[in-house]
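Here the complex is missing one protein chain, while the rest keep their positions.
Letters A, B and C mark the chains as written, and numbering starts fresh at 1 in each.
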Amino acid sequence: MAVKTKRAAATNGQTDVSFDIIETKSTFRSYPGDRFTHSDLGLSVADIGDIYRNMLLQRRFEERSAQMYGRQKIGGFLHLYIGQEAISTGSVYALQPGLDSVITAYRDHGIALAIGMSSNECMAELFGRVDGCSKGKGGSMHFFSKEKRMFGGHGIVGAHIPLAAGIAFAHKYRNDRGVVFCYLGDGAVWQGSFHEALNLASLYKLPVVYVIENNEYAMGTAVDRAAAETDLFKQGISYAMPGSLVDGMDVFSVCQAMRDHAALAREGQPSLVEVRTYRYRGHSMSDPGKYRTKEELEQKKNEDPILRLKSYIIENDLMKVEELDVLDIEVKAEVSASVTFADESPLSPLEAIYDDVYTQTDFPFLTK
Amino acid sequence: MAVKTKRAAATNGQTDVSFDIIETKSTFRSYPGDRFTHSDLGLSVADIGDIYRNMLLQRRFEERSAQMYGRQKIGGFLHLYIGQEAISTGSVYALQPGLDSVITAYRDHGIALAIGMSSNECMAELFGRVDGCSKGKGGSMHFFSKEKRMFGGHGIVGAHIPLAAGIAFAHKYRNDRGVVFCYLGDGAVWQGSFHEALNLASLYKLPVVYVIENNEYAMGTAVDRAAAETDLFKQGISYAMPGSLVDGMDVFSVCQAMRDHAALAREGQPSLVEVRTYRYRGHSMSDPGKYRTKEELEQKKNEDPILRLKSYIIENDLMKVEELDVLDIEVKAEVSASVTFADESPLSPLEAIYDDVYTQTDFPFLTK
Amino acid sequence: MAELQLREAIRAALVEEMDRDEDIFLMGEEVAEYNGAYKVSEGMCDRYGDRRVIDTPISECGFAGLGLGAAMDGLRPVIEFMTWNFAFVAFDQIINNAAKIRYMSGGQFSFPIVFRGPNGAAGQLAATHNTSVESIYSCFPGLKVISISNPDDAKGLLKSAIRDNDPVVFLESEFMYGMRGEVSDADDYIIPIGKARIAREGDAVTIIGHNKSYWRAMEAAEMLTSDGYEAEVIDPRTIRPFDWDTVITSVKKTNRCVIVDESNPFASLSSEIAFQIQSRSFDDLDAPVQRVTSKDTPAPYAKNLVEYYLPSAEDVYRACREVMYLD
Partner (left out) sequence: MAELQLREAIRAALVEEMDRDEDIFLMGEEVAEYNGAYKVSEGMCDRYGDRRVIDTPISECGFAGLGLGAAMDGLRPVIEFMTWNFAFVAFDQIINNAAKIRYMSGGQFSFPIVFRGPNGAAGQLAATHNTSVESIYSCFPGLKVISISNPDDAKGLLKSAIRDNDPVVFLESEFMYGMRGEVSDADDYIIPIGKARIAREGDAVTIIGHNKSYWRAMEAAEMLTSDGYEAEVIDPRTIRPFDWDTVITSVKKTNRCVIVDESNPFASLSSEIAFQIQSRSFDDLDAPVQRVTSKDTPAPYAKNLVEYYLPSAEDVYRACREVMYLD
């Protein structure tokens, strides 16, 4: 960032005095929508099918879990990702499966399914069953998969941001060239943990990309009611971190941006990406959403990342409508099967309450 | 801050694609040393004498307390402010006594004496006596004066930064046009509380000026070993806060800058000031200071704010050397008297341990 | 007497006090435009405007500290934590600033502030969203801690807490916000801090329970009645300072005591009560003091495990029979 100094005149109470003016300039990248084609990204038609299917899977999985929540098969909070699927899928397409790591907040179904966790283990978790990805101990907010390097699912806003720096630290320490994508909400930027973690990541040159999923609201609080500076990508300036602004309704834009940022991270340069997106549902199941207008919601629905990709596929003659319909049917079947699977998965035995607290298996718990 | 967008070409793995470039510009003020004269600031010769005397009082008070620490009259930590006196005195000259408020960290003797707390109550506090400004309950790190609107003296790094926002909130709530100066070290910037408080201050338009006393080190850690971005004034960008960089070895520069920022605050615009200074002593009494070279220290001593003001006074024929010597004698006498006062002040009775925990006077403490 | 929901009783206390004293303001996440995550503050932003009912970003450390600064300078903030689980990011502010600055300033500055919000179990929300914090905050001299179990106490005690000149940790409950109960409509209804309530008299066993656990205590007492025994049930209401006299007097009568507390057991309120009872009425005890707490594990998500995790009325009943040597 360049610093220029020049003389300026100003007035104070007493007399004319002059201070200098320091000008600083920062540059960021913007990845707008409709800019990148699949061939720009080197994606094959098969890839496009996968991407479409993956986004659809998240959508249908969540629609179904909302239904199951209504039937009280699922308890606690259920935060739906619907509308944001281009981010999970687009970014997962930019990482190296098995090597790279992801971590997110409580709105975690999308990332989990994108990174390859099965609908079965995810739905069983929502049902609180032993076959759940967290054995029914975590629920909706706490999906984990060590195998997929999905480090959770975290319910305390901002608390996972330093963890991401630590996972990146481990990648660097082992020198395995892996990188971490850490997703967080626009609301999480205002936790102190964000500030501390980003400074540490930059100071230690950790291979991490922080991705702010700016869906315009934190519960009922619009970004401009929480953020003194609403261009969240500018937060990077405080940490000498490169930053980008991305259209989160276009899966190609997300994918391109995340590839570029993953490459930076692999070279030891952490960075910050603000992805502008929208959540179509309430914050959680109990939110009536009075803080926004119907018009706003309807307008945003026109940008639906799945419909948008569908139009792109059709317009560019990549696949036929019937082929897409087949995918839809497949996905629905997969989700239905996951409901059956979850429903048939056993409850944990009660003594299992004492498992998984410690690795030590004979830990002496207090019993009274 | 202006945002410009332009098209740029870039290369990724597959093919040429283009993202846009967003350029942002920020401007800050710089208040260099030797720029402002006392008449620029509208200061009379009497004012200059006061300013000189005040800085000298801090210096001599601390030299004497270091001595008393050696004689074990003072316990705990003792963090000396020596070298930074232009900040306390210069900024206090920019505020309205009785209306405006100050709050700082544990290196608090300077601000306390600058704002008009007596040497007696300060020395007695160091001695742990009933006549201490905190009745001997706080010690060196915890000087308080409700009367002077000095809100402490705080030992947990960063913890007072949100308090300052709250005091400013109270000024605004009461609409009394008072402002708060909140001093913090370069090391405190990396506490999450800084980030949260500055965003809140800016969001609510609170009348507060955050003053980073950048003395180059946090204990043994140089700024560039703690801060990914070492221009600390740029932190303001994240909070849409105006910022300035000030030469903290020139009391006039500090005073001018703080007047300008106090004026901003009084109009409801919080801001951030980075003052570059230096601490001549160790972090606390036990610090051998191996992290810096003798040369660095010597060089910095040439910038001594008190000597600098002295030269200015002499060069500009404002006062005679003899007049300054009289001040020196007065100040020494005042400090000596404070030692006698402190030494003669009684110890607290042991039962006083239960006082001041609660306002409620009959609070039932556990006794076993 | 009016029948109010717990949330309405809390709101009534807030409104009465804010009407009375212009220095009181309410601040927290979603308290204003959203009308409160749990609708405690419904309508209050309309009534007082955004000067006195203030939404915050998700910056608990920041706004807890802001409230403390405002209190230091004489305002009377009520800070809502959406739940007490989220206050751990503000822990330093509460422990090192709220509880200690008055002392360190030699009594110059005080903190007429209330931190309030729901505490403890809230169902299938898993480990990070189910912590009971009463024991932790009660450790710290400088704080007062109140935990309420019904609308009447909620109103009377919150009004006291707001008027108190010391920092108060005020613990509510997600599960109980919708619970209805009679609330005194006496003018300016105040319940003093530090006084337990004997909810039910009896001589067979003393059961102590606060917040949700109070209801488990009452249910167990009912079960004992069917067995022909009358339990004395005490709701401490204030955790710090604790009303030892009421408890000790009761134990001297019943000679046995069961404590119900949703906290994890180790070094918790129940430990302290047991310490005090054995210390103050050693010769009166016919059986060891017993406790019924949550399991000594984090809270699980699965429904069956959550039910097993929490103290049940059955558990309390069994513990009572045990200290009564009935089984």
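By our rule, contacts are C-beta pairs under 8 Å (C-beta built on N, C-alpha and C of every residue); 3 or more make two chains touch, one makes a residue touch a chain.
Computed from a predicted model, the values in this text were never measured in an experiment.
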Task: Chains shown that the absent chain touches, full complex - done: A, B, C
Task: Identified contact with the non-displayed chain, of C:I54, C:M104, C:A199 or C:A231 - done: C:M104
Open item on the list: With the missing chain put back, one of A:A164, A:A262 or A:L309 would touch it. Which one?
Closed with: A:A164
Open item on the list: Touch as defined at the start, partner being the missing chain; which of B:I22, B:V157 or B:A170 qualifies?
Closed with: B:V157
Task: Contacts of chain C with the absent chain, listed as residue ranges - done: 61, 85, 88-89, 91-92, 95-96, 99-100, 103-104, 126-128, 131, 135-136, 138-142, 240, 263-264, 266-272, 274-275, 278-279, 282, 285, 287-291, 296-298, 300-301
Task: Absent chain, residues of chain B that touch it - done: 75-77, 128-129, 134, 136-139, 141-142, 154-159, 187-188, 190-193, 218-221, 225-227, 290-291, 347-348, 350, 352-354, 357, 365-368
TODO: For chain A, enumerate the residues touching the unshown chain of the complex.
DONE: 101, 103, 132-138, 142, 144-146, 151-154, 156, 159-171, 173, 192-193, 195-197, 199-200, 203-204, 355-360, 363-365, 368
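One rule holds for everything that comes next: only the chains that are shown with their structure count from here on.
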Open item on the list: How many angstrom lie between the centres of chain B and chain C, each centre taken as the mean Cα position?
Closed with: 40
Open item on the list: Residues of chain A that contact two or more other chains, please.
Closed with: 190-193, 225-227
Task: chain C, residues touching no fewer than two other chains - done: 56-57, 59, 61-62, 89
